[in-house]
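What you see is the complex with one protein chain gone and the rest in place.
Our next item is subunit A:
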């Protein structure tokens, strides 16, 4: 009856369909005092609780004191036996668990309900109780939990099992003791109980590979009732397969394959998805999975079609041939009402289709480009980009399409995001320009057009930078000047500054444009912004010198220092005033982030690691600077990639990172102790160097408990008498003091004994002494360094057969940065020139030009130029 009253009350609120619309937090909380009235009016209280829940749900902030007050008032409601009210109380307890204080006072009420007779209460009471309990309280209810897990009522059992999963995060140890009960629940008839029980079992045994594999083999044999449980098993099996890298004849794979014939679509899809995503599957193994997905493509359910197409789209990258069988079905989907499905179908077809179908598909896709979400637009853009790489001859059509997408986006002026999408397009265009020289001019033209009307400063500056780099080397550089100069007149200061730099590059590279550029630059001398003005003044003065070396050093090829490092060096310089000038060479060089950037462009998801990689060396520099032994070594020059010195499954896992300083090398050993019954102390790595090198000091790791990585350093001085001997091999031994300990408590014995462990050798190669540096304009740098210290030699590389291999070998060996994209060997050429640039330890520029010709083997004529004689000698000596 009271419900009617509520209906009426809603009416009272007038026309608003939402009776909760204008709830005031304070008045609702005020109302909560009604809870204290006796007798309790269940309807009324229920309604108030709904209001409270609604407020919390709307994201209203409730302060701790308010929440606690309401919570305590609510505890009175346990007196009422009204079912719905009690359930609402449970729900409110869960919602308020984090808002209010002392929520554990309801523990006993909930424990009573969970063990009581009323089935309606028990399941929900368990879930509420587990939400508020902590690991100490858990001990006291453990007995009830065990009983609940094996309860005959499925809702109670499920509730206990899901709660166990939640508790696993905070009190995993306690939950582990419930493994027998969970195993019993797993044989329940109820499908959800079965699913939850297997989930709990898996989480308990997760770290025990054998246990997991037993679990899987047990449940794959008996037929499960729950499709969810099947999905879970498929996922566990896939993970096992991946870890063990077992062959496809394993029973696990058979299990997944049989799931393709399950009666539930859910399971079939999960199995197909798993097979398709496995690495190294053969076409024969893929075929059944693909044909299942193909069937789904014609399902009337959009979700099923979406799932199928999305999975096919993913495989299309790895196995275009296998997916090509579905082309017909995919063709039907390109007019699907769900634009996401249509987009995925088209992009899949673009990957699998032939060159001839490109035009047709592009036309189709452009009809609904405006209707799809930005996410999918980016998918399309990426598909187009990879298509461009696949069919270079089609770049005209594809680039026009990209450009028109950019234009539409600009004209429609949609405020919603758009930046990511535009950036994807710009990235793709730039990528195509870099990969395909034929597309350069058309691409630059499109980009010029884009920056005429581009509101994103980041994109505009990026394009201007690219124009500055590529523009001067096109047949008619003068046509870009107008676009760039327009930016100088029209844009904000950041873009103006970038435009000024770009202009200067034209002036430096093309002599005939120099006078005009000087005129244009001089107009910026009175710019309102400092940066623009400074740049213009600087470039103008450099240009007026008319000196090629200066042009190269200050305009065409910028500074190659790490920005963080430069900041730190300048800061410490200003702190300690000295007579000497600031030495640029003391600043650590930028680790070349270009390679990472390229991968990041292909997979935008990998952006975060890219950032870390760029500053990796700065992190090391900071760590090393904190160690007093290494104070006098000067700036860190280069940190190598980590080398494993042990197998990954041995007792002690050690990897080594080489840090090169001006006259020293510091070896950093990251050691991990994988024995849980030992603690290592005073850990060092003893090094036996090649002649000439001298071990100066060891920095031991004080203690190495189980599973926690520790770091020990060894500092080695480079040979002083002979600066050209820089290569060597070091044999290493791990020395330490072992103390046995209790694996459970980690309590070590008093007494320990000395022990050692032989590690693999570490090689110091030429690449440890050279930092990669990208010279955007190699020819200019080549002239800048000059012929003073030039070495030239010719070699026959008999072991390599192709130019690609030769280039790869040389780049790996030298550890230098390929410039001018010369690491890419054009197909069907018999000769190639590779340009490498780097900085030798101590800050000397090194440039290498390797001319390669292939006849029987590969012949190489290598020319090394450097600003330092030793560097040139060392490098040219290292070849061969």
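The rule is simple: a residue touches a chain if its C-beta (ideal position, glycine included) is under 8 Å from a C-beta of that chain, and two chains touch if they have at least 3 such contacts; residues count from 1.
In this section, contacts and distances are computed from a predicted model.
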item	value
Per UniProt record, name of the chain withheld from view ["Coatomer subunit zeta", "U3 small nucleolar RNA-associated protein 4 homolog", "Ras-related RABC2a-like" or "3834_t:CDS:1"]	"Coatomer subunit zeta"
Touch with the omitted chain, as defined above, among A:258, A:303, A:335 or A:798	A:303
Option touching the unshown chain, where A:76, A:314 or A:394 are the choices	A:314
Residue, one of A:291, A:338, A:516 or A:809, that touches the chain absent here	A:338
In subunit A, positions touching the absent partner	1-12, 14-15, 17-20, 46-47, 49-50, 53-54, 57-59, 83-84, 87-88, 91, 94, 120, 123-124, 127, 155, 158-159, 162-163, 165-166, 192, 195-196, 199, 202-203, 228, 231-232, 235-236, 238-239, 242, 265-266, 269-270, 273, 277, 279, 301-304, 306-307, 310, 314, 337-341, 371, 373, 375-376, 416, 605
